[in-house]
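One protein chain is absent from this view; the other protein chains keep their places.
Let's turn to chain A:
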Amino acid sequence: MMGLYKKYSGKLKYKGKIRNVILAAVLFTIALVTLFPIYYMAISSFGAPTEAGGASYSLIPKHFTLDSYKFFFSFSTYSFRWLLNSLLVASVVTISNVIFATLAGYAFAKLRFPGCKVFFFVLLVAMMVPYQVTQVPLYILIVNVLKIQDTYMALVAPTLVTCYNVFLAKQFFTSLPTSIIESAKIEGCSQPMIVWKIVVPLSKTILSVMAIMTFLGEWNTFFWPFLVCNSESMQTIQVGLKNFSFANTTYFAPMMAGATISALPMFILFFSLQKYFLEGVTVGAVKG
């Protein structure tokens, strides 16, 4: 077996071991740096909920207290609701994306219809449009024309189905064998049944990846809810966190308590579904 790295054997085996220890040490050091902000977020959430003056920071808290968590929930009458809002918005967006991207992706991948190529091309171009171009008209549409600011509809509507997810689904479904679909059709299976009984079971992985990445993205979205929700009751957790920061001071520990609460479900999801998360990053980026 040969590879990029030299394989040591016999008496020289220790050389390989030393090499690996050095590599591990370097990687471990970098990991310390990348993980540090998260560590600090969690650790400072157990600090006292005072307004943060610069000098009060420490890497290891002197005493653990849950006061900042209490402060977080009593800071606003809507603190808990911010979490519920995020959960609701992210769930709805995820479910609708999976359903509609699956249907449309299947249509683009396996069905022939007039305009198929044109529609798909438009979809591709739409993915390239920077969000800055659409943000002002979207804002005007939601706030001035439809007058639905501060509603769930405003939070959810623009991302009900994203072009990216349709594209992802199409790319994957194209690789499914057409013969299975053909034979199902001959057996008299209707198109919705083909999607439900054949395409979905064969694509569970990619659909899970899509669901997870969409949920994660939506849960962490700051910009759009920040723009269309002025009332505290309709804010999502990411926007709510910003309420802890004022012009001159920040309620740092309570904010970190809120951040930790909001990150916890994501971290649990990540560690139980790591494979899907990491796969989600590579989907579309690497061949094979």
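The definition used in the following text is that a contact is a pair of C-beta atoms (placed from the backbone, for glycine too) under 8 Å apart; a residue touches a chain by one contact, two chains touch by 3 or more; residues count from 1.
Simple rule for what comes next: contacts and distances are computed from a predicted model.
Among the names given as "Sugar ABC transporter permease", "ATPase", "Spore maturation protein A" or "Recombinase RecA", UniProt records the absent chain under the name "Sugar ABC transporter permease". From the options A:L4, A:I60 or A:I186, the residue with contact to the chain not on display is A:L4.
Contact with the omitted chain, checked across A:A48, A:V92, A:V161 or A:L202, is made by A:V161.
Checked against the full complex, the candidates A:L84, A:C116 or A:I180 give a single residue touching the omitted chain, namely A:C116. Touch with the chain that is not drawn comes from one residue among A:T65, A:Q135, A:T151 or A:S208, which is A:Q135.
Against the chain not shown here, chain A presents residues 1-6, 19-20, 23-24, 26-27, 30-31, 33-35, 37-38, 40-41, 52, 54-55, 57, 59, 100-101, 103-104, 106-108, 111-114, 116, 119, 122-123, 126, 128-141, 144, 157-158, 160-161, 163, 166, 190-192, 195, 216, 220, 222-223, 227, 237-239, 241-242, 245, 250, 252, 255-256, 258-259, 262-263, 266-267, 270-271, 274, 277-278, 281-282, 284-288.
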